[in-house]
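Only a single protein chain was left out; the remaining protein chains are all shown in position.
And then subunit A:
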Amino acid sequence: MSVTHGTTTTAGPVPGDTPPEATSATGDAHRHSAGIEAVGRVARAVLPVTGVLSDPTQLRTYECDGLAHYRVTPALVVLPETTEQLAAVVRACAAHGVPFVARGSGTGLSGGALPRADGVLVVTSRMRTIREVRRADQRAVVEPGVINLAVTRAVTGEGYYYAPDPSSQQICSIGGNLAENSGGAHCLKYGFTSNHVLGAELVTPQGDVVALGGLAPDSPGYDLLGTVVGSEGTLGIATTAVVRLVRLPEEVRTLLVGFRSTDDAGAATSAIIGAGIVPAAIEMMDALAIEAAEAAVHCDYPAGAGAVLVIELDGAAVEVEHEYAQVERFCTEHGAFELRPATDAAERALIWKGRKSAFAAVGRISPDYIVQDGVIPRTALPEVLRAIAELSSSSGVRVANVFHAGDGNLHPLVLFDDAQPGAGKAAEQVSGAILDLCINHGGSITGEHGVGVDKAAYMPRMFSDDDLDTMQLVRCAFDPDGISNPGKLFPTPRLCGEVPGKRKHAHPLVEAGLADAF
């Protein structure tokens, strides 16, 4: 969730009166100064001078990611250039019990890369080499700091691209994508990051360098790679990723469709997918979101629309032709009043620009806002959207909706003006209630932005204590000392002993003979 204008508001039940600095998620600056000094010495010995930052002015610029509400100044920032340097720093952290947090480009929207005041921030922005492009194998081997779009740019000349396309693709890193299992508009057809990462080199929280998966399509044994993808930096730091390259489609057709209501647009979406068509993308924006995008990028969406769909079809030309005719028919049948196909690359770019700039654009119609992220089964769309509208009208809090309609990933944008007393609180409540709606409809509290520090407290709403304990066992197997991005993903550090100290007792499940420590 992202809040504009540096306000002090966020969704979720984070108590407003407890500054982030004081929570267990962020650490105590004074507890580990000796450890930090020791890690700093190691870092200075192995890294170039400019790769270790301890000047408070410089540290300050690393205090938050894309969720600017949570701010913690790290004790030390390191910018390694190689796996060996990074591993040396992590080994030093392990030796001294110093927590560390990985950071890619710092665009995360759940505070996943929020530093620890008593810890080290390990930034991968200088590990940005595309090591290898194996066109015949449809693979590329990249360092974690490589920008998502840079992969596509490097291979389009050869007729390929990297499919997962978060709206932040021009700046988010492959390492961050891997950690968040990021998705984007085109993941409806092509799948999330987890479907496109085939291997990774991981520096474990002990500082060991291990290979997970590889160039081959399958590796025997437990799917440890699958465990690490989406683990939000809690199981170690990825230092290389082997990613899948996808052939550029022969034909792409982009269509902008205006509807009177989100109900109609939702029904058209279900009809299209129900007919067995899998478009590359179906994105929906409601009237308020359209207004914002118009204000920011003048995308010229159909006037008077209560909702628009951006539908993209790609593939073999004959197939696209055939599907396109059906999509047109479904839209018209469900009340579309304007269908506008892009006739050239510039028009397509403008249609997408309206959609992809929508988050940041909302800043133009509201001084402050919260970006929510939740998932519901697609069929529940009309019902959930109606419930959100009711929430909005009963509370007087405006909600703009932008989302990946195809896979039911909602991004309600809850608007408020922090200058008005109580407005922030009201917005938080609406935002939280939307998440409850998602859970109640069999959905999830995050589609792609991750749990991070922001939604950790929501995990118990989705999972039982036993569920959470079981997840902790996985974490303990990788990180028994709890030093790898502690305080994220789970509500409170449980098991594994006190974070970030050493584990003291056996896990209760282990003791009860119900589970085994790896």
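By definition in this document, contacts are C-beta pairs under 8 Å (C-beta built on N, C-alpha and C of every residue); 3 or more make two chains touch, one makes a residue touch a chain; residues count from 1.
Simple rule for what comes next: contacts and distances are computed from a predicted model.
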Listed names "Nitrite reductase large subunit", "Glycolate oxidase iron-sulfur subunit", "Ion-translocating oxidoreductase complex subunit B" or "ATP-binding cassette domain-containing protein", with the criterion being the UniProt name of the chain not displayed: "Glycolate oxidase iron-sulfur subunit"
Residue touching the undisplayed chain, where the options are A:Ala360, A:Ala389 or A:Ile439: A:Ala360
Candidates A:Leu47, A:Cys64 or A:Leu288 - the one touching the absent chain: A:Cys64
Residue of A:Ser168, A:Thr262 or A:Asn409 in touch with the missing chain, whole complex considered: A:Ser168
Subunit A, residues in touch with the chain not shown (by the definition above): 2-6, 50, 53, 55-58, 60-68, 79, 105-107, 123, 125-126, 128, 145, 147, 149, 168, 170-172, 296-297, 357, 359-361, 363-364
